[in-house]
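The complex is shown incomplete by one protein chain, all other protein chains being positioned as in the whole.
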């Protein structure tokens, strides 16, 4: 267990009276990709969004249980949520670059966190764009709007943006589901690179994708964590029947 | 592996070291917006307080009775004995604004039906911008048009001088047309699609669908627009004042000179000394306007509650 970057303990999420996530305990190993799969409405996105307290924004949403990250229970009301979120990058289903230039999209975060030097910022921008394999495509037009890029490029820009504030963890909510197959392949390749430095949690609808990119897979159903195991084992020899049914396409 | 974890953490620490900054910034931002909101609340309370304190003065001092003012028919502020009957003004205000609504509401409903049911494309590209433009024209310009077109027209075709309730109502009806039309159009557009199609599927004609399904369903919203229009007409000052003739009497016909609350205030407020009984009586009229505003807001809220249900 000493490898784990973070873990949850009995985490429950309620929307009003409805319990969307039911007492889930999971540990996330350092520098591995964990895929969360399951049918729509199974609570996997809600679970992901409670890992950086993004559910706080949703009125009527309530969290019980614990999420431990770096020796800190972030569900504790005293937690400095703003500082916490800096350590956790997030990528959404729809690419959502800021309405700013490509350069600004990336430099905006680090500058806010106190990095002022132009050279230092230039270095961070280049570094993040290289990590996301975007540098060669955009290096000549860094002052163009981020919205002028293609969908796949926008999504990689959003990943680069989240890397710029040096997170330890990346949360991805179906990052490739709005993209074409070529862009999807690029994102998947990128995730393989990124796991050398970051712990990644990814929600996906696409079971083949989970099988391709993740080290461990968690199967959610109706707010419960049905099974959580090494991806290889899960896809070849699941221990629960409902997992097998879902993976073989008998429902969901 | 322990070493790795600590390395990652020390990576983050130069950034995380700025902890209080975001909290201070958040606090500054919140103080600013709370100040803005507070200012709004203070403004509204001081409007009510100041106007009420001046407007109630004639009643508290015992110079004028509330009943005498509301029902009295003679306004003779400088006479001896002075009389402060505001009934003609109330009558004029209600008559012009209600009449304006009676003229404007059918026109507005027809326009919105035209824009949503009959020719949506032409409506969206021509009629709607045109009506929005009407809303932007300043009220003094409406007054000017009233004086130079409506009044001469009435003078030539009807008995009297042309000025009076009808002239005021016509000018107001054009002014409130955008309010009524816009709200009606919005509510017609937001009607669920299946509702109309169901009716057409049963073989109903367009007019049957509109009159039996569309209008009854959207009635509360349509009324909301009408009430907002009346509220606007009731409070309008200059356009009405310019065409109504400003005689403090209850007219016997639509073509005789009359006046409204706002017109009296506009004309007399500048000519009275602060603190005099006449001046305070004018503030009482302003207080009536204020109370009517609250009443209109209340009615609109009631109607909106019915819309939501």
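Chains: A and B, in written order; residue numbering restarts at 1 for each.
The definition used in the following text is that contacts are C-beta pairs under 8 Å (C-beta built on N, C-alpha and C of every residue); 3 or more make two chains touch, one makes a residue touch a chain.
Heads up, the rule we're going with is that contacts and distances are computed from a predicted model.
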Inquiry  = Out of "Aldehyde dehydrogenase (Acceptor)", "Cytochrome c oxidase subunit 3", "Phosphate transport system permease protein PstA" or "NADH-quinone oxidoreductase subunit H", which one is the UniProt protein name for the chain not included here?
reply    = "Phosphate transport system permease protein PstA"
Remark   = Of B:51, B:191, B:247 or B:277, the residue touching the omitted chain is B:51
Message = Out of B:56, B:83 or B:107, which residue would touch the omitted chain in the full complex?
response = B:107
Task = Return the single residue from B:66, B:118 or B:195 that touches the missing chain.
result = B:118
Inquiry  = Can you tell me which of B:39, B:102 or B:195 touches the chain that was removed from the display?
reply    = B:39
Inquiry  = Among A:63, A:88 or A:225, exactly one should touch the missing chain; which is it?
reply    = A:88
Those residues of chain A which, in the complete complex, touch the missing chain = 52, 54, 57, 59, 82-90, 92, 94, 96, 98-100, 108-109, 112-113, 141, 143-145, 147-148, 158, 161-162, 164-165
Query = If you put the missing chain back, which residues of chain B would it touch?
reply = 15, 22-23, 25-26, 28-30, 32-37, 39-41, 43-44, 46-47, 50-51, 54, 106-107, 110-111, 113-115, 118-119, 123, 126-127, 130-134, 136-141, 143-145, 147-149, 174, 177, 204-208, 210-211, 231, 234-238, 241-242, 262, 265-266, 269-270, 274, 283, 286, 289-290, 293-294, 296-297, 301
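Throughout what follows, only the chains that are shown with their structure count from here on.
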Ask   = Taking each chain's centre as the mean position of its Cα atoms, how many Å separate chain A from chain B?
value = 51
